[in-house]
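Mind having a look at this structure? Questions to follow.
All protein chains but one are shown in place.
And now, subunit A:
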Amino acid sequence: MFCPCLGARPKCAADEESSVEKHEDRVAGRVRLSDPGGLGDPWRDASASGWGELDGTGAPASALPHARGVSQQADQKPTTRAADIYLEVQGSPAFQEVRRRYRRFVVPACAAFFAWYVAYVVAATAAPDLMARPVAGAVNVAMVAGLGQFLSTFLLTWAYARHARLRRDHAALELRWDTQELTRGVQR
């Protein structure tokens, strides 16, 4: 039922998780059995429930009372009602809000870094003289632009991680839980 390695590796996610999460990691397995409604740690949920036994066959190998969502595989046709649930969730204001937040960050950020990168590459070929102009000592415009690419990448990474953590994670998690609740009812 349970992945045997879970017990063997209670610390696996502990290195960087906050202390709350560490605690939740350890209790995740227990909570799930007694509380299938999902008050256990959401983050660890997926892997800790013996999924290995489902592989390839598409048929649930165990009778875990667990939110399984709809099928992973196309040959295992979801019921029409499960499809309706996903359409309903997709149309719900909560999901629209999560999606809006995700897109509002990602679309401009992608456009910005891609344009900046393409400009950097094209400038090297189209305006080599400009790029070769010295700025300070041996450091020229090209070097500064190259280092700027490194810097902007680090900054955007930090901004994205922060945005996702503060603005999206919580709402997405609740939606995950609600959706799994709904689809579980259907599959029974």
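Assume a contact is a pair of C-beta atoms (placed from the backbone, for glycine too) under 8 Å apart; a residue touches a chain by one contact, two chains touch by 3 or more; residues count from 1.
By our rule, contacts and distances are computed from a predicted model.
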| query | Unshown chain, UniProt name, "Sigma-70 family RNA polymerase sigma factor", "Sorbitol/mannitol transport system permease protein", "Glutathione import ATP-binding protein GsiA" or "Cation/acetate symporter ActP"? | reply | "Cation/acetate symporter ActP"
| field | Residue numbers in subunit A that touch the chain omitted from display | value | 3-6, 8-9, 12-17, 42-48, 51-58, 67-70, 72-75, 78, 83-84, 86-87, 89-90, 95, 98-99, 102, 106, 109-110, 113-114, 117-118, 120-122, 124-126, 128, 131-132, 136-140, 142-143, 146, 149-150, 153-154, 156-157, 160-161, 164, 169, 172-173, 175-176, 179-180, 183
